[in-house]
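Quick one: this structure, given as structure tokens, is what I'll be asking you about.
Note that this complex is displayed minus one protein chain, with the remaining chains in position.
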Amino acid sequence: MDEVTGAQLIAEALKSQNVEYMFGIVGVPIIEVAMAAQAAGIKYVGMRNEQAACYAASAIGYLTGRPVIVIGGSSDRNQETTGAFQEFPQVEACRLYSKFSARPSSLEMIPAVVEKAVRSSIYGPLCSADSREITQAVRLLRAAQRPLIIIGKGAAYARAEKEVRELVEVTGIPFLPTPMGKGVLPDDHPNCVAAARSRALLQADVIVLLGARLNWILHFGFPPRFSPHVKIIQVDLCAEELSNNVRAASALLGDIGAVVRQLLETVRSWRFPSDSQWWLTLKEKMTANAQISKSLALRSTLPMNYYTAFHHISELLPKDCIIVSEGANTMDIGRTMLLNYLPRHRLDAGTFGTMGVGPGFAIAAGVLEQTQKSAQRVVCIEGDSAFGFSGMEVETMCRYKLPVIIIVINNNGIYSGVDPKTWKEMEKMGDMTTIAPPVTLLPEARYEQVMSAFGGRGYLVRTVEELRSALQESLNNTQMPSLLNVLIDPASDRKQQEFPWLTRANL
Amino acid sequence: MDEVTGAQLIAEALKSQNVEYMFGIVGVPIIEVAMAAQAAGIKYVGMRNEQAACYAASAIGYLTGRPVIVIGGSSDRNQETTGAFQEFPQVEACRLYSKFSARPSSLEMIPAVVEKAVRSSIYGPLCSADSREITQAVRLLRAAQRPLIIIGKGAAYARAEKEVRELVEVTGIPFLPTPMGKGVLPDDHPNCVAAARSRALLQADVIVLLGARLNWILHFGFPPRFSPHVKIIQVDLCAEELSNNVRAASALLGDIGAVVRQLLETVRSWRFPSDSQWWLTLKEKMTANAQISKSLALRSTLPMNYYTAFHHISELLPKDCIIVSEGANTMDIGRTMLLNYLPRHRLDAGTFGTMGVGPGFAIAAGVLEQTQKSAQRVVCIEGDSAFGFSGMEVETMCRYKLPVIIIVINNNGIYSGVDPKTWKEMEKMGDMTTIAPPVTLLPEARYEQVMSAFGGRGYLVRTVEELRSALQESLNNTQMPSLLNVLIDPASDRKQQEFPWLTRANL
Amino acid sequence: MDEVTGAQLIAEALKSQNVEYMFGIVGVPIIEVAMAAQAAGIKYVGMRNEQAACYAASAIGYLTGRPVIVIGGSSDRNQETTGAFQEFPQVEACRLYSKFSARPSSLEMIPAVVEKAVRSSIYGPLCSADSREITQAVRLLRAAQRPLIIIGKGAAYARAEKEVRELVEVTGIPFLPTPMGKGVLPDDHPNCVAAARSRALLQADVIVLLGARLNWILHFGFPPRFSPHVKIIQVDLCAEELSNNVRAASALLGDIGAVVRQLLETVRSWRFPSDSQWWLTLKEKMTANAQISKSLALRSTLPMNYYTAFHHISELLPKDCIIVSEGANTMDIGRTMLLNYLPRHRLDAGTFGTMGVGPGFAIAAGVLEQTQKSAQRVVCIEGDSAFGFSGMEVETMCRYKLPVIIIVINNNGIYSGVDPKTWKEMEKMGDMTTIAPPVTLLPEARYEQVMSAFGGRGYLVRTVEELRSALQESLNNTQMPSLLNVLIDPASDRKQQEFPWLTRANL
Partner (left out) sequence: MDEVTGAQLIAEALKSQNVEYMFGIVGVPIIEVAMAAQAAGIKYVGMRNEQAACYAASAIGYLTGRPVIVIGGSSDRNQETTGAFQEFPQVEACRLYSKFSARPSSLEMIPAVVEKAVRSSIYGPLCSADSREITQAVRLLRAAQRPLIIIGKGAAYARAEKEVRELVEVTGIPFLPTPMGKGVLPDDHPNCVAAARSRALLQADVIVLLGARLNWILHFGFPPRFSPHVKIIQVDLCAEELSNNVRAASALLGDIGAVVRQLLETVRSWRFPSDSQWWLTLKEKMTANAQISKSLALRSTLPMNYYTAFHHISELLPKDCIIVSEGANTMDIGRTMLLNYLPRHRLDAGTFGTMGVGPGFAIAAGVLEQTQKSAQRVVCIEGDSAFGFSGMEVETMCRYKLPVIIIVINNNGIYSGVDPKTWKEMEKMGDMTTIAPPVTLLPEARYEQVMSAFGGRGYLVRTVEELRSALQESLNNTQMPSLLNVLIDPASDRKQQEFPWLTRANL
């Protein structure tokens, strides 16, 4: 009668590890654990698909500095090999995807296993770099002709914004954020050279890499995107990441905040001159690029293009909103057109490029805002194809009345869709499985009705005026989510790039 | 200029292995392969989520007797360990989930690897059982007091319906289908004792198991659901499956059609008497159970209960429709209330109990019907929670104008939801993440509008009349999919079961 | 007090699955299980290294038609993740190497898990091929101009020697054994064309493949070792193996004995003519090859070469001895020079080419002979490098007084060693880790003293006379093992081959 169940033990163990949020599905095998979690004071969000629940959990982890713990059902251990319900070697299957994977051998072991899962996933104690390495790094930095600081997701995760800002402002060095590093310093900071990204990467002779990996997003640090002679000063908490792909001229192992503070103590009052050739060349490129974007943004033909839509969205968004984004062109163009002003206020598909993450990320951010009773809004900007992966989660947003605004940038497909008239003609030609281009979706699909089906506000948007009005109205309404279905030109494209995004050739 | 691309090689290799259907997403990395597939004459269905695409592929495999081949993207091999886009040991990660997992080492190897993937997944050549084993099996069968034939998915997959029908009708033995074995023989066949399932399993002294596993769906063959003295005559193509959990009194390895034919040749004119005590006890139980179902089905109070809804659906469905089903109560009750008359005309969540399979299964069946220009309809009966997992696929159905009717049996949650009024009161109490029961969804969610958002027909259904009218209208309209959102009593439940579905205690 | 221990449960479960032999080490964690096994009537052989114990177990499995079951120790389940003694995910680690891998969840589950392990590893019930496929196969065979039968290990494992002999003798077709298929029919059978192996493989137009895989040992069935137009009639118990690498013109799934009987019933009295061009060309090649071997064998210079040594060994070996062999040249040359006359009387490194298997295999065969009190001897012919891997197992042979004769063909290294004088000179040149060729071992190492250290008989052999005398003496002494250390010319080599053994080029 007084017996503690496994579900209760799990809930208590999670709570005692300071777990505050749990995301699951509205489905059979997790009901007991979900109820026990609520009883233990953990907030439970029931979602429509395990995928989206995992995305939400990973976003909460990033926003609150915690790891993701996945709890899965399983058949009883003594049913192994019998063909039991949900029989599978789950621990083994998770090995490649996790830092720690275990199954408690008994009820008694649940607390210890949960503790190990949490502890194995967070680098607990802080550590600092070796002081001789710091001296060497500062020597390199002072000798630089074209220095650059790259601010990565690791700096955001380490909550090192204060130290990083001081480093940038004391040294006067230009900086670039990675997509998830945007906002550690504001995108409109005078030292931000994002608008000259390619040139900055290519010509820098010394790069301070703060919690950013030299992976595909940074073109591996390889030519032709980087100078073959670039010297990297790499700061990272993860020893395995140091010198990966490019041998670091200086490898600083430690907490990013602590190491940047060590750098500041050593660099003292040295300052890179603002009238240097390096600053001149960067500023020239930034001005030119801004010009191109502006002319695209101000076009008034209908349907709108990407740049026009983003320009007006950008003008209306409050500086403290959390921006979530995914899609192909939608995410890429949004990265440059939508500015971030605060750390950890941007969530996008990131390193893995997984599509479908948007609604789950937005739900996590929305629940967090709701909990903290802050007035911040969550704006989730989705390509129309991307929205399809987890679109049903709008029901979840409506159920919990989350302060989320979804903006679907709808071009009837991916890269380029087809207009309704052409579509109708294709339909007459026969079997669409053999005719419809694999990039196309149903033209002018009414995604806003998916939102209104569950009581949220839906807007169909074709003009700049409709866009501004619908967005303003949505920002004013904090009680329910809304969805803007922004129909743009199916043939709208990204402006010409100097390099393809994925540098494949030079490995 | 004349160079063959990898995408073309893959498409040609698949085509030469007689692959006719490909399911993917409308997303970046698969566009080239999809276009090459269309060029090679393979039908391509672009879906909204990889999950649903996989479900569709597995259903096409079952319906056409083919394996599922999953083709995944990957970073270039020479980028391994660099942090490349989509870098992951995919082959290794698939090992636990597949019969064969490989990556072609070069373009030249693509055809051989595709050939091996197909061949490893299909038992090609037929084989028959040893003749001494056949004799022994028939001896057992003739000595049975309470014989039973269980028809499993394996019999459907082997297309052995002709042989199985002959075995049942020549011997006069009662039979039970497994959920996916339903329809190999019609559910209204006089020898079908599904309405006395528990009694038949428990009291049978000799069971002929035709392509069915003694797994959780058959309670492992263990007491208290089976007699401890039951003798199993097991027919299976898979040697590892023979004698699993219960040692077969006779283990017959081979193609089910071929082995049943061997049995028929040996059993000759022997017939189990229709006036036996065994038939009497089964018929008595069947009558009693039918009575209970009928009284539930004929209740006229509103909102409807499950049995009423299923009763009227069942009356209208054409005998040759393909029934897809998932959900908790929805699937369980539907298994008994919705009859199947033809083999391979039922697709449900099956052994794995995976939720979200419905729309993908329905799309596969719909594409197949469309290709074959048969007049058969696909009816997809979904719990409301189940529908959420892949609900966005209604856009896919609309895009390809598939002859699919979705019926959402909507009780505002799983097992039991909450009515709108109670929900509003809960909302006033505070944070719904701590208050809303994990089993509840938004009350009276308007799922039919998710269909109408993409041009399909949506129906909100509250009464028997609305149900019959909407279903009839949907059956008449073969040009577009429709969705019936059937609001039933949130407190409606399944009738009392003698045993819980998952027999856990007696292992 | 009356409690049954886990060790006893394991022993009883194995015994009830008819396990008769257990091989382990003389080491701590397995003592309890070993003692329980002995108490249950299982023979226990304590060896010197787990490697050799596994080799022995696999040989017993092959000789008695049983699978290998590996039982491993582990830390307690509730110590997982604590850094416990022998903590490791053993089940997971074995997945890639085994058909079945499991850990009983409790003492109660031990019998079921052992039963599943045994059952999953043996194809129990027999099955036969489809009769239409048989007809097609016989049609192909009758139309052949240059037919060939290849007898593989599968035919030996299936104990199909009676049926295979009948097929060969009724049809008059030439046959080739694979290394482990030697002895299913005697190597001196008039239809055996092993001495014209390359020509037979290359020119055959129809090949009946009986339980042999078209893997590297058969050059994958590819040109230039096979005709590109060869038609394969493949008989195998394993569906996945059929058509691997080369699409079978006829794929016959089933037990080899049963399928060969089906073939015999259909082929009836048809006979391939013994005066055909095919037989003439094969016989001509066999005569030529025999001539070359003979001239090498009869050389009288000292030190001996491989062929001389094998020639004299071959003359003295009784026909019913079990031949074990490993090494590079030693095994390759021995395959042609040492004849087998009985099925399952040859054990060599086989498909995997693992070195070190010899002593373990010999111990298994020796224990079996000892148990059966047959008068058969085990002769283990080892290269000197190969002997080093498990040479300490001579103590095991002495401890159990096994009737094993080890013949080390000692050329001071692998492929070619160095003579003692040259060695001494190299030693003077400095650090041997930088000077000694990686192919060399200590010249004239006295391996026979490793045997005499444990009470067995050791012989140092330099001449033909010493070889014949030592071998005869060893054959006469059935009470203790002996070892002949046969010093041959370090520069002795294999005769010229038409093709390198591993055909790499043409894939």
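Each chain carries a letter (A, B and C) given by its place in the written order, and its residues are counted from 1.
The working rule: a residue touches a chain if its C-beta (ideal position, glycine included) is under 8 Å from a C-beta of that chain, and two chains touch if they have at least 3 such contacts.
This structure is a prediction, so every number in the text was calculated from the model and none was measured.
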Problem set entry | Touching partners, among the displayed chains, of the absent chain | A, B, C
For this session: Touching the absent chain in the whole complex: find that residue among C:105, C:244 or C:289.
Result: C:244
Problem set entry | Identified contact with the non-displayed chain, of A:74, A:198, A:243 or A:266 | A:243
Seminar exercise, completed: Only one of A:31, A:110 or A:129 touches the unshown chain, namely A:129
For this session: With the full complex in mind, choose from B:77, B:99, B:132 or B:162 the residue touching the hidden chain.
Result: B:77
Exercise. For chain B, which residues touch the unseen chain?
Worked result: 77-78, 80-81, 89, 91-92, 95, 100, 102, 105-106, 108-109, 112-113, 116
Exercise. So that we can see where the missing chain sits, which residues of chain A does it touch?
Worked result: 95-96, 116, 119-120, 123-130, 133, 239-240, 242-244, 251-255, 258
Seminar exercise, completed: chain C positions in touch with the non-displayed chain are 21, 24-28, 30-31, 34-35, 38, 41, 43-46, 48-49, 51, 75-76, 78-79, 82-86, 88-89, 92-93, 96, 213-216, 220, 244-245, 328, 351-353, 355-356, 367, 370-371, 385, 388-392, 395, 398-401, 413-415, 427, 431-434, 436-442, 445-450, 452-455, 502, 504, 507
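To be clear about the criterion, only the chains that are shown with their structure count from here on.
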Exercise. Which chain, with its centre taken as the mean C-alpha position, is closest to the global C-alpha centre?
Worked result: B
Exercise. Just how far, in Å, is the C-alpha centre of chain C from the one of chain A?
Worked result: 57
Exercise. What residues in chain A touch two or more of the other chains?
Worked result: 78, 89, 92
